[in-house]
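Just one protein chain is left out here, and the rest sit where they should.
On to chain A.
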Amino acid sequence: MAFLGLLLSGALAGAEPISPTERRSGFDQMSSEIQAMQRDDGANPGMLAVADGEDLWTKAPPSGRPACAGCHGAASSTMRGVATRYPAWDAQTQKPIDLQTRVNTCRREYQGVEPLAYESPDLLALTAFIAAQSRGLPMTPPDDPRLDPTRAEGRTLFEARQGQLGLSCAICHDDHWGRHLGAAVIPQGHPTGYPLYRLEWQGLGSLQRRLRNCLTGMRAEPFGYGAPEYIALELYLATRAAPLPLETPAVRP
């Protein structure tokens, strides 16, 4: 009955986006133990991947071309703030791309090596290392009009009912955040900590993996990794989350 109530109220209320002053990271809704785990670099298991990413950053690829550090230098200065601006417009492909695609483009174009597979440990580690340089900085999605159509598409996707349950992202994350779905507290769904360590996964995962989880939970068919729908959603979510601070590598239950 409670579930039917959720469906009905979602249908009646309609999705009202969360106002900037009300925006809160999922971090605030976690237990104090998991919050402590995220805060402490000695206990945060995501830092294992960040350390792996640091190695990859400085290691030259087998092609003999420069390592990431060869062009970009010390990530702590050159990569600071970069992750807060993604997904961003890619002039070459004339499309918005996320940070993982950016890493892979760099690999192909400048390092002459194969792109890394989505959700592969190396790509997650490199992305986590780059994003970790922006920890604490506010999300600042670029104010680029070329991104607007994709952002609008993302919002449509976020608010569209999908799957056998007829739910939309907005019904849970705009209308019912802070309430419970089963035993779990519904967060506002801000992508401020990706790639993040999820205790349920016992490993690091990207935002696309999380979106696939949600779609499966709604009994909708998840899009394939790298699908343009995810980029659109990521772009809308980044705008929706600004100006919350970036937390990578975050820990979530």
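What we mean here is this: contacts are C-beta pairs under 8 Å (C-beta built on N, C-alpha and C of every residue); 3 or more make two chains touch, one makes a residue touch a chain; residues count from 1.
Here is the rule we use: contacts and distances are computed from a predicted model.
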item: Undepicted complex member, UniProt protein name, chosen from "Alpha-ketoacid dehydrogenase subunit beta", "Hydrogenase formation protein HypD", "ABC transporter substrate-binding protein" or "Thiosulfate oxidation carrier complex protein SoxZ"; value: "Thiosulfate oxidation carrier complex protein SoxZ"
item: Listed residues A:Ala51, A:Ala74, A:Ala160 or A:Leu181, member touching the removed chain; value: A:Ala51
item: Among A:Pro17, A:Gly70, A:Gly163 or A:Gly203, residue touching the chain not depicted; value: A:Gly203
item: Residues of chain A in contact with the chain not shown; value: 40-43, 45, 47-48, 51-52, 199, 202-203
